[in-house]
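Shown below is the structure under consideration.
Only a part of the assembly is drawn; its chains keep their places, and the rest are absent.
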Amino acid sequence: MIEESMVFWIGALIFGLSSLMFTILENRNNSRKNTFNSHVFVSFITTISYCIMALGLATVTAEGGGLIYWTRWLFYAGSCSILTLDIASIAKKPNEKKAEVAIFTFLTMFCGYLASIILTVDRWLFFVLSTAAYIGMLYTIFNKANEESSKISSIMWFVLITWSLFPLVWVLAPTGFGIIAVDITAILYLALDIVTKIIFGIYVSTRK
Amino acid sequence: MIEESMVFWIGALIFGLSSLMFTILENRNNSRKNTFNSHVFVSFITTISYCIMALGLATVTAEGGGLIYWTRWLFYAGSCSILTLDIASIAKKPNEKKAEVAIFTFLTMFCGYLASIILTVDRWLFFVLSTAAYIGMLYTIFNKANEESSKISSIMWFVLITWSLFPLVWVLAPTGFGIIAVDITAILYLALDIVTKIIFGIYVSTRK
C-alpha cells in the first residue's frame, strides 16, 4: 500500500522545482520581461499546499473512513484563479472579463472547499454551487471563442478537458462516493496538477 | 413561531434565482457586453452565504441565548466590496478611489465579522472600528459628489440610507443588545439584502 503522505512530499518536491524552473524560464525570456509571471505563483502556491497535506495538517475524516485533505481547495482558490486569469489573457479577454473568470474560479474552488469540509449529505449542495460557478467560468472564457485563432482554441479545449477531471476525481474519492482510496486520490490529483499547472505552464511559456 | 432556517432557505432560493436573472439580464444587454457583471457575483456569493446559514453551519450562541450566524459578515466582505466597486464606478470615481471604496467596505464587513463572533463586551471595539471603516467608505464615495449628476446623487442617497440599516439591525439583534429575536433578525437582514442587492441591481442594470 502506498501512503499518501509520500505522494504529497513528491508533489511538494515537484512543484518546488517547477517554481524554480518557471522563475528561470520567465526571467530568461526577454519578451516576457514586463509580464506577470503567473506560473511561478501557481507552482509556489501549490508547493505550500502539498507541504501542508504531506504533514497531515488540517484534515477531516469522511463518513466512509477516508481522510479528506480539504486545504487543497483553499489553495486551488488562489492558484487556479491566477491560472485562469492567465488563460483569459491568452484568449485576449478584456480586463472586466478576466476579473470575472478569476472570481468564478475562486468561487468554484471555495464551494469545492465547503463541499470537502462538510461531511453530511449537505455537501452536494455546495458541489452543485461549485459546478454552477465552474460553468460560469467556462462560459465566460468560451464565449465568442470562435473569433480567436485556432491555436488559442486548442488551449481552451485542453483546459476544458483536463480541468473537468478534478470534479470527477472528487466524486469518486472519499469526498464523494468513496469508490477510490485516499492514496489513489492523491496520485490522481497530483497527475492532474502536473498536467494543468506545469505542462500547461511550459507550453504557454515557450510558445512563439 | 417562524424558524430562521426557513427564512434562510427562502433567501437562498431568491438569490439563486436572482443570480440566474442577472446572468440573463446582463448577457442580453449588448451595451454591457464588456462590462463586469457585478450583480451576478453579488447574488451568487449571497446564495452561498444563505445556504451555509440555512444548514446551521458555523454559528455561536450569544450570552443572551440567541444564535449568531457570523459567517454572514465574511460573505458580505466579498459581495459588498464588489457592490461598492460598482457604486464607485457609477459615481465615476478614478480607479484609485474605487480600490479605496472596495477595501473600506471589506474592512467594514471584516470588523463586523469580528464584532459578531466575539461574545464579550470587547465586541463593541470592533463595532466602532467597523463604523470607522464605513464612514471612510461613505466619505470616499460622497466626496465631491455634488459635481456629479443628480441621478447619481439619488443612487448615493439610496445606498447611504439602506446600507445604514444593517448596523441598526446588528445593534438590536442578539449580536448587540438582543432586543429582537433571531428569526426577526433573519427576516430584516433578508429584506435589506433584497433591497440593496437585487432591487438596486435591477435599477442599475436597466437604467439608460
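By written order: A and B. Residues from 1 in each chain.
Keep this in mind: a contact is a pair of C-beta atoms (placed from the backbone, for glycine too) under 8 Å apart; a residue touches a chain by one contact, two chains touch by 3 or more.
The shown structure was predicted, so the numbers you read here are calculated from the model rather than taken from an experiment.
**Student:** Tell me, please, the full copy count of this complex, given that what is shown in place amounts to 2 chains.
**Tutor:** My count for the entire complex in this file is 3 copies.
Basically, only the chains that are shown with their structure count from here on.
**Student:** Nearest 5 degrees, what's the C-alpha rotation angle taking subunit A to subunit B?
**Tutor:** 120
**Student:** In whole angstrom, how far does the Cα centroid of subunit A sit from the Cα centroid of subunit B?
**Tutor:** Chain centres of subunit A and subunit B, defined by C-alpha means, are spaced 30 Å apart.
**Student:** What does subunit B use to touch subunit A in their complex?
**Tutor:** Listed in rising order, the residues are 19, 23, 34-37, 40-41, 44-45, 47-48, 51-52, 55, 57, 82.
**Student:** Flag every residue of subunit A that touches subunit B in the complex, lowest number first.
**Tutor:** 94, 96-97, 99-100, 103, 107, 110-111, 114, 118, 122, 125-126, 129, 132-133, 136
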